[in-house]
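Below you'll find the structure, written out as structure tokens, and then a few comments.
One protein chain omitted, others in place.
This part shows subunit A:
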């Protein structure tokens, strides 16, 4: 159905489209700095520090165990993986799912999260809807069905208007998600203005908890260590060393370097 193209007043471009982009961007930047201010110090417990170091040691054993004698490697592997009392096998950390009831700091974190993210979005979305209402702002480049009309054309009561023409509120939401890459450019990777990333985290965050991670990490290390064998790097060291003369260049210079004696 050939449709006469709607010609929008260019004032709309100047006074609606650009300001909304501007506002969204600024609000995002402000949100980023506010989230930095409100950030609570994450204090690690002794157990967490200790566990992370144990995991590192186990990994080093897997990677560099070939530099120590076989007996020593086996002794350490036994310590970690032994059936009865191996550290990785038997240490279970208490898994406390961080729900708002048990952990008061979690509650404040959630509140802060809501205040900085959801609240501004609702407020500004509503304000834009109220200020820039009654006219069409822009046209999305792809055709939409009629079902989208009530959602995207809030405040415009025109039955015959193509659903591709959207109101300013939809332009605002488009911006919120579209400016994500701009934020990464300007504020760096881990910025607090990334709305969609935060929402993603909130959804998956309920399942992930640090304590559970530790148990899983231990299990993963246990498996990896089970599979590791000892290939002594020093097996033929004498032959390798004596295949050529020692490089004694610069041995006795004016300034005696460290490490000779």
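Following the convention adopted for this analysis, contacts are C-beta pairs under 8 Å (C-beta built on N, C-alpha and C of every residue); 3 or more make two chains touch, one makes a residue touch a chain; residues count from 1.
Just so it is clear, contacts and distances are computed from a predicted model.
Trainee: According to its UniProt record, what is the protein name of the omitted chain, chosen from "Calcium and integrin binding family member 3", "Small ribosomal subunit protein uS7m", "Cardiotrophin-like cytokine factor 1" or "ER membrane protein complex subunit 2"?
Mentor: Choosing among "Calcium and integrin binding family member 3", "Small ribosomal subunit protein uS7m", "Cardiotrophin-like cytokine factor 1" or "ER membrane protein complex subunit 2", the correct UniProt name is "ER membrane protein complex subunit 2".
Trainee: Among A:68, A:124, A:144 or A:217, which residue is in contact with the omitted chain in the full complex?
Mentor: In the full complex, the listed residue that touches the missing chain is A:68.
Trainee: Would you mind spotting which of A:37, A:146, A:159 or A:241 touches the chain that isn't drawn?
Mentor: In the complete complex, the chain left out is touched by residue A:241.
Trainee: Using the touch rule from the top, list residues of subunit A that touch the missing partner.
Mentor: 44-46, 49-50, 53-54, 56-57, 60-61, 64-65, 67-69, 72, 234, 237-238, 240-242, 245-248, 250-253, 259-261
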